[in-house]
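A single protein chain has been removed from this complex, and every other one stays in its place.
Letters A and B mark the chains in the order given here, with residues in each chain numbered from 1 onward.
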Amino acid sequence: MSVVHEKIELTTGATRRRARRISLTPTVTVYLALVALLVAGSVLVGLNGGVLLDQGGILNILTRSTVLGLVAVGQTIVIITGSLDLSVAYLVGLCSLVAAQTMAGSDGMIVPGVLLALGVAAVVGLVNGLVVTVLKVNAFIATLGVALILRGYLEQNYTGPAGSVPRAFQHLGFDRVGPIPIGVLLMLLVAAAAWFYLKRTRPGYHTYAVGGDVDVARLSGVRTGRTIVTAHVLCAVAAGLAGVFLASRLGSGAPYVGTDAGYDLESIAAVVLGGTALAGGRGGVVGTIGGVLILATLDTIFDDLAVDPFFKDVVRGIVLIVAVALYARRKLTRRSA
Amino acid sequence: MNAPTTWRPRLADGTAPVLAVLAVLLVALAFAGPAYAEPAGYLALLKRAAPLVLLAIGQYFVIVSGGFDLSVGSLVTAEVVIAARLIEGDDANTVWVIALLLGFGLLVGLVNGLVTTKLLVPSFIVTLGMLLILDGAVFLWTGGAPRGALSPSFRVFGRGGVDLPVLGLLPWSVVILLAVLVAAVLFMRGGTGRTLVAVGDNEDAVRLAGGRVDRLKVLAFALSGLLAALAAILLGGFAGVSAQVGQGLEFRAITAVVLGGVLLGGGRGSVVAAAAGALTLESLFSLLNLLGVAGALESAVQGVIIIAAVAYASLGVTARLKSRAARTPEPARP
Partner (left out) sequence: MNRKWSVVAVAGLLAMAGCSSDLPADTGTPGTTGAAKDAGAKSEFFDQARYERQLKFRSTTPEGPADKPWEQMISPELVDTAKYAKPGGGYHLCFSNASVDNPWRQVGFKTMQEEVKLHPEITKFTVLDAEAKDDKQISDVQSFASQGCSALIVSPNTTATLTPAIEAACKTNVPVIVFDRGVNSTCPVTFIHPIGGFAFGADGAEFLKEKVKPGGKVLALRILPGVDVLEQRWAAANEIFAGSELKVVGVEFTDGDAAKTKTIVGDYLQREGQIDGVWMDAGATAVAAVEAFQDAGVPIPAFVGEDQQDFLRLWADEKMTAVAPTYPTYQWRTPVIAALKILNGRQVPKEWVLPQPKVTQDTLQDFLKQDMPPLHYAMCGCESMPGYPAPWK
């Protein structure tokens, strides 16, 4: 019930801000597309003799959204500042290892394990942010470079899954509150916190200002460097949480759990699918969650229809391009109107 | 070959450092490995580097005009898999398949360019989408794994060479590479090439001056696609059919271009420097291998180097701009 409550508050918050604009914002479009997809998917799966939105199906969509959702929420903040983070995939793997190895199967080490993993994530985010702001390296290269360094570290030190989490911690990955997995609640909680940060706090406003026009922001007295570094740290911590959650689900840390799933490019895809502009300054986490849910729903529909996995990639690619083209078109018509 | 001294300072900012680094690496190679004591060793290095250099030149056109092309890696894989499926080991099929491959590369580039310019989708997203589409579509077509085989005459371009009196066997890939490099340099010195750089620097200014911005951008993507097809022909020829042949090449090509001092976001950098960046990267890998540095550290070294290269370039540029303040105002760039 609290989830529903949160969602209502999120959407009313978003509409209040955009009340003066045309009602069909990217965020609204995303959720309309999600509903349309669910309807179309239910019909298709129904024709195939199955049910898409039964208890198992809903659980499936939600479970599949959890990790990508955590990473994508962080990615949203970075992208809004006009930056991006390509190091999240390796970071997810690293944090799952840090958490699982620190815990080493003992209940007493759960809290230190989680804190240490998030601390490592924050440090990596700090490095990303400082390389971008102080060394003035383009974010694409900076985070690609950090990703390569993390990869070297993982390849040098790990040959496979390591560490183990105590059973008590595995409840995070496997328990449900009624029909909703705890992981999903965690993800929505993080999304809500990110929404609050972006829309209700001063540093959040600054995030949009820096992404909109960094020079204007600087001239208006925003500490642009600090804003960008903060965004990178928050993004890394979100990725760290994803790693911790995965450790709980896998029972141990796995060095390539993030890269196998392609969370770097996939999270960026989810963010832009959710209507956040890649150039920065526009968008938000509500749309991102919609984007993540669309990707997870597509996955679930394809599984139910037993579609060839290679076909999924083709559809994902087309959906991504078409969605962003539609947003661009809307922007264009509004500009000319 | 490219001795740094023969290049006049007329080349864009950032060319000199990468050529210097390249020269140091080439000398270091001579000390590290006996094979590099003679030209044959460097020729082998050039042959090995040719596909990456071609990709870097293609990527350069896109980057200097302000875009990204993330689709080249999966395009290379797609081209090799398509070639094997269509040739089926028969020499009679080589010629038309090569023509088709080049056409397909051009087509993919055109689509990338048109979607970017006409539908106003950022090139990062367009080419990311194209990466997913190509990756899926080609294996959907072949049922998951490559089929068929490449013909000996197709593989000549990556494996064989021409016998020359002095140099010995000159690999075809080196011949092709030099031809493309010369053409690219001539192109960039011509009017179209200069306008392409200007588009990356300030699109609106070019548009106001009557330049056909969209057409130039589409051209850049088309050239990138075409060169990726060429790189695929060399790679397929060199190593045969494989489903992983293009894996990670997009990031490697971007790394090479950036290593050459070309500014992401466009407007600055030379094509020779981009090509030199690719050669530098390949020499570095060879050197690390000769020195016996573990494969795992290779990526970490690569990571440190690209950050350092870009930091050096952008901090250097900032310092220089400060010193000659207000002469030319820097265009705002995120």
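In the analysis below, a residue touches a chain if its C-beta (ideal position, glycine included) is under 8 Å from a C-beta of that chain, and two chains touch if they have at least 3 such contacts.
Everything quoted here is computed from the prediction, not taken from an experiment.
Visitor: Among the chains in view, which touch the chain not shown?
Guide: A, B
Visitor: Hey, which of A:G105, A:P203 or A:G225 is the one touching the hidden chain?
Guide: Per the contact definition at the top, the residue touching the missing chain is A:G105.
Visitor: With respect to the chain omitted from the figure, which of A:V257, A:A277, A:V292 or A:A323 is a touching residue?
Guide: With A:V257, A:A277, A:V292 or A:A323 as choices, the missing chain is touched by A:V257.
Visitor: Check the options A:Y90, A:F140 or A:Y158 and report the residue that touches the missing chain.
Guide: Of all options in A:Y90, A:F140 or A:Y158, contact with the hidden chain holds for A:Y158.
Visitor: Considering the whole complex rather than only what is displayed, give the residues of chain A touching the chain that is not shown.
Guide: 1-2, 5-6, 9, 54-56, 59-60, 63-64, 67, 101, 104-105, 155, 158-167, 170-171, 173-178, 185, 189, 192-193, 196, 200, 246, 249-252, 254-255, 257, 260-261, 303, 306, 309
Visitor: For chain B, which residues reach the chain that was dropped from this view?
Guide: Touch with the absent chain occurs at residues 33-35, 41, 44, 48, 51, 84, 143-149, 159, 235, 238-245, 247, 286, 289-290, 295-296.
Keep in mind that, in the parts below, only the chains that are shown with their structure count from here on.
Visitor: Under the definition above, what is the set of chain B residues touching chain A in their complex?
Guide: 68, 115, 119-122, 124-126, 128-133, 135-137, 139-140, 144, 251, 254-255, 258, 264-265, 294-304, 306-307, 310-311, 314-315, 318, 332, 334
Visitor: Could you list, by residue number, the parts of chain A that touch chain B in their complex?
Guide: Chain A residues touching chain B: 82, 131, 135-138, 140-142, 144-149, 151-153, 155-156, 213-215, 265, 268-269, 272, 278-280, 308, 310-318, 320-321, 324-325, 328-329, 331-332.
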